[in-house]
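A protein chain is absent from this complex, but the other protein chains hold their places.
Presenting chain A:
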Amino acid sequence: MTRQTKLNFPHPPARPDETPDFSAIDIPEAGILDVPPPDLKAADSHDYAQSLIRILNDQGDAVGPWADYIADQEDESLLQGLRDMLKMRAVDKRLLNAQRQGKTSFYLQCTGEEAIGCGFQRQLEQGDMNFPTYRQQSLLIAADYPLRDLMGQIYSNACDPLQGRQLPIMHSAREHGFFSISGNLGTQYVQAVGWAMGCALRGNGKIAAGWIGDGATASNDFNSALLSASVYQPPVVLNIVNNQWAISTYTGVASGQSKTYAERVLGYGIPALRVDGNDYLAVIAVSRWAIQRARNGYGPIAIEWFTYRAAPHSTSDDPSAYRPKDEALAWPLGDPVERLKTHMIKRGIWTEERHAQSEAELLAEATAEQKEVEKYGTFVNPQPISPAEIFRGVYADMPEHLRRQRQEMGY
């Protein structure tokens, strides 16, 4: 008796007009996992790769060994974290608005994922380098990147540090530890490993952080990066942001039968942790632990940040065509801003009133800066950057054929 061969095609738990269903997602209680020793091995990290490191429980209390690990955390750093996230949300809101008004061609929000970049960035040192994707603008916000530069890039105007060469959101900010974003997915993951190898060869004490989404773990360079990191053991933190969606494609299409992305990493001999990406305290605790581990020469470490892409993929996307409209509201890990707010109010360092005030202030700050930057031109009111910029920087020195083409254009 033979069984018929049959292909498997993964489907999300719910499609438009269906009730969101996250019942298959196992959410472990907060506080149940220990803080591992810095020399954690892949073989000893199965619990961390299968479970979920969480600090904030449903009541908003910080519990467990990871809460103790960051007990020295000053109230100020939580206030800072909340401000970072609120600022991120205000900037996303303003720039989404700008795209809707036709002032920029394209935008891409990180709604629901703010905690990850904001928390991680605050644990880095000057000179460390992120190799981000297009959805880690929160790293820039927490690195205090000037809004003028950030917004100038979105408007491709005279404030744009990249002189209009790049699609909006493809930032590059070397001084703020933010590597040049490429439209080609996965490529930066292996470059991060190369940068980290350079750090080790120079002995400069710096680390690199790679960033990739759940969908892009399917790219060749995910393997290239993990294998290289496994072989050479450089100081790199390899982040996987699992937000459940790759444009319209459900995460099950990228993960196959593997339960978690963190587990997949273990096969490379690299230890991996899986973390509640909407728990700001868990983000700063695990980021601090992982970054210190890398800096102290224990080799590469991977982190799967478990979160949900609450916004559309981009301004060119309409998620109501492939998932329930209210799916984000049903996401069992909630909203990172709300959860930190609840915790801080409980802790007695924050109030609803201060929250509303802070939200309004940050939105006003973003709006004011936006108006200022818009004076230098927008998509509907362009003040063109010199077309001669097309030819500059292709090479260190402009070769003859580019000189001729520039002249042909009249510059």
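One rule holds for everything that comes next: a contact is a pair of C-beta atoms (placed from the backbone, for glycine too) under 8 Å apart; a residue touches a chain by one contact, two chains touch by 3 or more; residues count from 1.
Rule of thumb we're sticking to: contacts and distances are computed from a predicted model.
UniProt records the chain missing from this view under the protein name "3-methyl-2-oxobutanoate dehydrogenase (2-methylpropanoyl-transferring)", selected from "Multisubunit sodium/proton antiporter MrpE subunit", "Oxidoreductase", "3-methyl-2-oxobutanoate dehydrogenase (2-methylpropanoyl-transferring)" or "CRISPR-associated endonuclease Cas1".
Of the listed positions A:162, A:216, A:240 or A:262, the one in contact with the omitted chain in the full complex is A:162.
The chain omitted from view is touched by exactly one of A:15, A:100 or A:174, namely A:174. The residue touching the chain not shown here, chosen from A:194, A:269 or A:312, is A:194. Among A:10, A:267, A:332 or A:393, the one in contact with the hidden chain is A:393. Chain A residues in contact with the hidden partner, per the touch definition given at the top, are 129, 131, 161-163, 165-166, 170, 172-174, 179-180, 182-184, 187, 190-199, 201, 208, 220-221, 223-225, 227-228, 231, 393-396, 399-401.
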